[in-house]
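Of the protein chains in this complex, all but one are displayed in their positions.
The first chain written gets the first letter, and so on, giving A, B and C; residue counts start at 1 in each chain.
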């Protein structure tokens, strides 16, 4: 894979909501990034003014990057965050207002929050799947009078499911899909799910999750049509479940194809898929965004979640479906591919495509 | 609920495969049973001759019943087991031959093993759902020349799903159903799933499970037609998953009804269902075989599995389905309702219906 | 065991902090109590005024008792709680003031909070171990001018350890003891330990726990000397650990005896111990407060925690200690024996001893 040409200079970036689980993952991914320089960690009033190491309860398996540990946390205010690009891991209760303020102030906002995802003029992007949707940025800027802009990365389950379905939709078209998830507790943030609720238990409910999966999927797999996205006409039914897994969402899929195909053809489509050319070689892009496993009892979170640095979705158990055409299982890292890594990759794509002015 | 009339005398019963997880549950349920006297615990050659307490690794939360602890384990041989009724928790590798030998020897075999479930002349029964299928016993006896007979209880996930679907099939008819399971490790027996495979993990594969669920469902919900069962014409697609839960299978269902109905009507059908009259008041029958929970995040194994002594299936999250008509979640105890308890209840039903000669 | 004579009338009781994990256990134990009538459930301002079923996130395996579900939660104020006896599961941040107010108002307060435990005039009692310490109530009333009074039940680990050590201290005297705990997450309340912190993990730290264990032990095993408790001269060193267990604290003990004894003698002392006569036959007293298991790998939380309705501590692995005299393991239910059940039993003891005026 040819690495994408590095930009002439490292861009100054910041993280909003830097102390939560997704915020920490942004920090980890950006602490030593070849294209970006992490200049600001921003969080709530409660944390502002403290050294990051003190404000955060660092959850990672790897140590808190020392270069970031001593940075003073600043407020989530464009005046306090001197960065061209900001990555947002803000809670949805505040993300709408804060992200808008940054976009208005000329910053490019790459966000994991749900607030703007379904706005018609806001790109909801997986770099390998629908990079062309970034053209919405112009629409957005024009419509809202923003100098900056907002690009969203989607719900963690939506991303994993959409990556697995993208090759099938591209080659055969998808009409209907049944989705059942087994989601890791990290998807709920920190402190998130109390241990008394989930130890040795399964919870067949995650607030608002099913609706997000069913709708974001259609936007990800939609096509640009002039100044808007024509949603993919896929009818989806999702069942969201929480399980006592640390990291990695497992997603069962039954897929009805528009052009009929057997499991072998589906497997080939998945194996041959390389994703959009625009995303190849970017620093955070894995060698393969999708890998098909040949093991009969995989993918599994504990065994496969780290593939591609958490950016690879593993697909397996491709088999006939008695009701639709094919059944399969997809599994991906909900915090990297499903959140922070997705936005970092989107930012790299923006830089690579010249959508971040090199001034 | 009027208790069923007690039989004039307690029947002598035995357990085959008494040392495994399901065998232990049989022992627990039969140790102090009002209608049955547990006279024999049988297991493999390795265990035969030892006191039960020594042969078994007792896994229950309650203590090994003292009356059984000192019994000497006997071989799985009709000559060694002086019982009219035997409950079988044998492994399928030996169940076929051994159970046949007991049936031939005039014993009534209630089995959890899969071997005979799909035989046309063998009843596959949930007492509250299809007690009428027991009429196959006559067919079986005639055809095979057995004085005894075999009655099977079905796969644990099939039973839980079928109980939740029975009221809907009765009232509206079911055409198609998607099924995704989150299954407890106790379903795999002991030692079963190694902890290194399942701690903090999910495994999207259980050998042969999906096929069992898809087919047994249609037999349970089928109707007697002369000397055979006409299978319910339900097309099912199952996704079976193992999760780090001790006990209780959670089952997500998307259901297409033959006669359209909305979620409210579906809820009412579930709430109003009482199951077959023949099963009511039997010692192991719970007050309600199905309970609909009003909690938005239930059923959950840790919270609901003990309802009705493990014989009640809890249903919740009844909501519209974008693809079919209704989505819901069912959860039940895989070892009690899904295995040992199911067969004990079937045996009570047989006694109550006069199908065990009172000689 | 002769049941204790029932009081002439059921006492009116209330629960303070009724919505937390320990509060819920109080409610469960009191909902259908032969001697007590649960007339009031009290909680924070946030919950007051709501039906209990709505204010609580009910965590139990058994259903919320219907008789309590509809009760309106009241404030933690003596004026709002018309009960002679109140059980307190309040957080220590408020327990000091509130419990004092109830005691001043003439109520008998049985509390799980730590605030008063080490006060010289406040009894810290395990009914089977040191019922005589209840005489401190008179001292307390005189000194503080209270008409009511406060009786405390101790830290959950302290109680389990003290029950296991009491027979040894009584018979041989204990000079020194090493203690290492493996504590369940329910000990931290709800929401308590975040799942991201404990799934597949162990945490070798519980705030203030080690100090509580080391000191409360000496008060429990101390003796009344005039108007105060002479602490047992036991030097203890505790290591407290949190593990991914739902319920049941496991406690490793290495014990140096004052009068030397071998493991067999220690085992006999434990097996023969029956606890204080005053506690026998009380409604919440288990048949045996201590049970010695003969299994080589027990006690275990999942297998033994429910013994005696959660009021029995199981002891095992009694073996020589290379450093001191004997090593053993104790395990008990931290929410029942270690919290709510302990105080309910103490209240029964007070009634039985005539310390709750029957006016």
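Points to keep in mind about this one:
Note that in this section a residue touches a chain if its C-beta (ideal position, glycine included) is under 8 Å from a C-beta of that chain, and two chains touch if they have at least 3 such contacts.
Bear in mind that the values here come from a model prediction, so they are computed numbers and not experimental data.
Set against the missing chain, the residues B:59, B:105 or B:278 yield one that touches it, B:59.
The hidden chain makes contact, of the residues B:154, B:167 or B:200, with B:200. On the side of chain C, touch with the chain left out of the figure occurs at residues 176, 178, 180, 182, 199-205, 214, 235-237, 239, 241, 243-246, 250, 252, 254, 296-303, 316-317, 321-324, 327, 329, 331. Residues of chain A that touch the chain left out of the display are 59-63, 199-200, 246, 302-303, 306-307.
Listed by residue number, the positions of chain B touching the unshown chain are 21, 59, 185-186, 190-200, 244-246.
We take it that only the chains that are shown with their structure count from here on.
Centre to centre, using the average C-alpha position, chain A and chain B are separated by 43 Å. The mean-CA centres of chain A and chain C are about 48 angstrom from one another, to the nearest whole unit. Taking each chain's centre as the average of its CA atoms, chain B and chain C sit 40 Å apart. Among the residues of chain C, those in touch with two or more other chains are 59, 199-200, 246.
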